[in-house]
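What you see is the complex with one protein chain gone and the rest in place.
We just call them A, B and C in the order they show up, numbering each chain from 1.
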């Protein structure tokens, strides 16, 4: 449908690092629009290869070929999406600034507030620490107005999107204590990217489950600092990610200690009120499932008071490639360019 | 190999409710022994059908046919295994007692200490409450000597086996507080039994995850009462079971608040010491995975101190059909009949 | 996006039997359009239930509620889609004709040319045999112009779509003999519909494969008669369907005996020429995979001459819920209503 709209009115975009799973999902969503034209797609390992040879479902849909990244070729684009592994975006953003209108980075390079925290969890120094203060954390439910005015968006991580959306209303309303929060998160394997590790092979992942990176995952400081800034107090959590045998989806089961006594209804009311106008958060009375949100940009959330422990239990699910990556990037894009927020997301 | 041993020396057994997944797994294990002879297999819904028509991998291995249950036909057997849905075993145990030497019930009817607790969580009155006091909870790691002398064994539930083995050393050593324990457990679908619910169909379970029975699961009182009895204090926990898309396995991720300060090494030492002589518990330094234990009777356990929350994290994994059901029943059988504890379990 | 277009210009549609997997997929596709308004959704077993309670990913997207079918409520709609189990559509089409503009039936009731064949393979008499001659078999690649003028479209079966598209060019060009064709087809489980059979449960399907309905499948006469009519000669085939553990996709591996000698290149040229202008058939040089077509309306096809047997091998893959059901129905809808053929299909 890209040819039906006058080309001069089209929003011209490029994608840096478009050969991975997030890049592919982004292309799939952008293909639905009659307002957006994808002009450049780069991929170091696939330079010279047609898009449809990598994202084979898109063969014929995008007659584009992956190129080596060259900031000059992005000159004049309205927006650049960056879907590179963490550590690479910070190398190229300075070159893109001034050439493209807006930048949406799907990686982790601009999500944390200062360089020391970045270095501690990502295991490398930050090369452009001055940019950390200028990027806006692109969670529309928290920062919609700041996003609208920003030229550098740090698109949230997949686990943090699920955990932060799950915890925000309870922390904002003072329903729970901000310390000792327990987040058990289950992720589909696409979250690990297109990769050739033995431990990601089908024979190893199928009929298997494993936790990983206990106490060291780079999404821990992202969750803690975003929630702390939003609620005005320190937040600490145990975050335990697990790999489970499905391709897409994140399931977060969160426990927190209530401040005082709350009824299930009052908690749910607080959640419904908090997300009342949000197009992509659904507060549920039943128990969420991945299939509620698979291939959508929705986050589904439910809450319960567990009777034996008295703890608040929060269940929050997303599709890691949509609301946890490409879909949220498109939602941010829609906000930046004044499009309906659900454009390309149905 | 069942014909190589003098028949008069064989231990004669029967299985009540042998057509389900636990019954099938039990038959698979018993087929490995040259000391055990399976004489009777019953299954109401499959009466008249050969074993190999239901458990098709066992065709030719067991030339037996499922029968309707009749206590009289069990007369003289050394041991009866019961693999019926909960609520049915309590109807037939009185008729079996006196006719068979020993009874091992794989269901939930004799695991709780009193009838009121049973009724609250199982949703029906207990019909033989007097037997609750005589059954021994068949967790060898806790009750090996009592099992040896018992004539009615309540084989532990799948989730409780994983959770209790994970928590016992820490509670016994006073390392953790007994309140506010959080157990997130992930189960393979075979735990739901051979069943025809839409929500258990492949199209619904594949690429999906869902929590269920929050705060109401019948394994909660089993976990709490066994741990309380073992440790001499009330234990309370939030237990959240989840269905994930694999056939076998239980993955329990447990958080508890430490009593005072403990190093990771001291915690691990306590675990290794506690299970020092146990043939089927492996304390690990790495992170457990389902494939460590799939198709085995092992429980693998690891511990960590999570640095952001200070909580003790315990990971405990089993195969729900082996250590969580049929394998543990065989381990109990071996204890009862003086066989090496790993007989049939390799 | 349904609210952005003047309502009087919207195409009004209803779906009979909208609670199954095909109905859900149809709703997902229709949600992408700013030209189509879904006015009625019926489902006997779910009457009174909101669409979003069944197709949970669509909660909030469609604020509709399933109703009992009543032909009167369809009065004035531009198009009715029927996604009922085979045998039910023929009961209601007479009542819909005259009330709605066009009817697209996704089931098998109008795909065969005469009632005797229907009765033989579907196991029941056809109740409206007169309609069999008026329906157009809705394979756009074969009948685009007839579809455009038709008021009753028999949307092709999933297996037949894959097999017929794979065989058409070779039969039309006389490359292969029309007898002794062997079609091995592998289907995802969603093809069996939302159903509660034990044999469709996750524990039975996962890590399993099975063939079924050898020589009796109702898609055999559909494949044979459509190909025979298209090529002007009798066509006979062995069609062996298999259930494999994935949710979506059909993989057909076809063997046929060549007429004379053909090079791989000449065969491929014949295929490329045949599908030259088709928007949804991609002739490939590599080997097709389900992921080439998953969640798309494409059929991917490749051919090879197998050197040991000299046979022509044709590989043809589709997504059974899209090109094999709802997507092809939308493609037919677009043809009927003069929309771009890929509308809603990207």
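Convention: a residue touches a chain if its C-beta (ideal position, glycine included) is under 8 Å from a C-beta of that chain, and two chains touch if they have at least 3 such contacts.
All of these numbers come straight from a predicted model, not from anything done at the bench.
Checked against the full complex, the candidates B:59, B:116 or B:197 give a single residue touching the omitted chain, namely B:59. The residue touching the chain not shown here, chosen from A:207, A:289, A:306 or A:319, is A:207. Between the chain not shown and the residues C:70, C:145 or C:306, the one that touches is C:306.
Note that of B:8, B:276 or B:346, the residue touching the chain absent from this view is B:346. One chain is missing from the display, and on chain A it is touched by residues 21, 189-190, 192, 194-198, 200-207, 245-247. Take chain C: the residues that touch the chain left off the picture are 179-182, 184, 186, 188, 204, 206-212, 214-215, 220, 224, 236-240, 242, 244-249, 251, 253, 255, 257, 287-291, 294, 304-311, 313, 315, 317.
For chain B, the residues in touch with the chain missing from this view are 1, 4, 31-32, 56-57, 59-61, 207, 282, 289, 291-296, 298, 340, 342-343, 346.
One rule holds for everything that comes next: only the chains that are shown with their structure count from here on.
Rotation angle, chain A onto chain C, C-alpha superposition: 180 degrees, expressed as a multiple of 5.
Inter-chain centre distance (chain A to chain B, centres taken as mean C-alpha positions): 40 Å. Averaged Cα coordinates give chain B a centre that lies 46 Å from the centre of chain C. Within chain A, residues 207, 289, 291, 294 each touch two or more of the remaining chains.
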